[in-house]
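Missing here is one protein chain; the remaining ones are kept as they sit in the complex.
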Amino acid sequence: MPFWQVFAPENAFTDEDKEALAESITSMYTDFVNLPKFYVVVSYHMQPPNSTYVGGKPANNFVRILVDHIARRIVDQPELQALCMQIIETKIAPWVRDRGFDWEVHVDETPQELWRTQGLTPPAAGSDGERLWAEKNRAVPYDVVAAS
Amino acid sequence: MPFWQVFAPENAFTDEDKEALAESITSMYTDFVNLPKFYVVVSYHMQPPNSTYVGGKPANNFVRILVDHIARRIVDQPELQALCMQIIETKIAPWVRDRGFDWEVHVDETPQELWRTQGLTPPAAGSDGERLWAEKNRAVPYDVVAAS
Partner (left out) sequence: MPFWQVFAPENAFTDEDKEALAESITSMYTDFVNLPKFYVVVSYHMQPPNSTYVGGKPANNFVRILVDHIARRIVDQPELQALCMQIIETKIAPWVRDRGFDWEVHVDETPQELWRTQGLTPPAAGSDGERLWAEKNRAVPYDVVAAS
C-alpha cells in the first residue's frame, strides 16, 4: 500500500523519469502520512500504440493512473479526499501535465485486513510497529502488543 | 470513469477491432447515462500465450474484462445492476462471444471523490457542468455553483 499502476505510451518515460516520478509519488506518503517508504509501489505499464482508447478513439498521448489505497482510508472525509487528490496532481504534474500528456487518475480503497507484505501483517496505522518499519524501511517482525 | 481493462490473447483483435469495440463500449455510457464520451477509457492488454490460467490450466482463448465504475454507483439497485450487466454483454458480444472466445466480466465501483481528469474535479452527475463536458467532449473549467 499504496499500489500505483501507471499506464503510459511506451516511450513516454525513461528509466530516470520512472524513478523520479516514483520518488515524487513516494514523498507524498512519507511527508504527509509518515508511511514506510517501501509501502509505496509503482508499477509502470508502458504500452504500444493503440492500446488505450478514450471515447472510442485511439489515445496515444494519454497517461491513465490507477491507485489502490490500503493502509489508510479517507471515505466520508471530503476535505481529506480533496486534499489527497490535489497532492497527487501536484506530485505527478512535472511528468504528466507539464509534458503535454492528457491524463486521468482514480483511487480505490481496499480492505486493510486483506493485505500482507513479506508474509507479515502490517502494523496498525500510527503504531510503534509502523514507525519501526518506516525507520528500517522494510518489513521486520514486531511486537504486536507493544505496537498496537 | 469508466475504466475498462481488456485482457486478451495477443492476436485476438486488430486495431480496427479495438477501436470498434471501444466505440461499442462508449455508446453504452453515452446512450444510457449521457456521460461525456471521453470519460470512457478502454485499455487493452494483448497478452502472449500462457499469460492467463483458468482453473489452473492455460487459457489462450479467453478474454477477461475488468471494469471500474466511478461516476455512477448502482450498489443496492438489483434491477439496474442486472440491466447494466446485460447491456455490457450485448455491447461486447460481437468481438467476444460471437468470435468463439471464452470470457468473464466483472465491475467494481470506486469512490467518485477520489477521481480527477486533466487535474479537474469532474462535475456532479447530471449537472449542467457534466452536460457541458459531454457537449465539448473534453474537461473544461466550469461553474461549480451553477453546475451543482
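Each chain carries a letter (A and B) given by its place in the written order, and its residues are counted from 1.
The rule is short, and it goes like this: a residue touches a chain if its C-beta (ideal position, glycine included) is under 8 Å from a C-beta of that chain, and two chains touch if they have at least 3 such contacts.
Remember, predicted model here, so these are calculated numbers, not experimental data.
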Sole residue of A:M1, A:A59, A:V105 or A:L132 that reaches the chain not shown, by the stated touch rule: A:M1
Selected residue (touches chain absent from view) among B:V33, B:V107 or B:A124: B:V107
Residues from chain B at the interface with the omitted partner, ascending: 7, 45, 47, 50-59, 62, 64, 66-67, 75, 78, 81-82, 84-85, 88-89, 93, 97, 102-109
Positions on chain A where the hidden chain makes contact: 1, 3, 15, 18-19, 22-23, 25-27, 36-46, 68, 70, 108, 110-111, 113-119, 121, 137
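Note that only the chains that are shown with their structure count from here on.
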Separation of chain A from chain B, taking each centre as the mean of its C-alpha atoms, in whole Å: 22
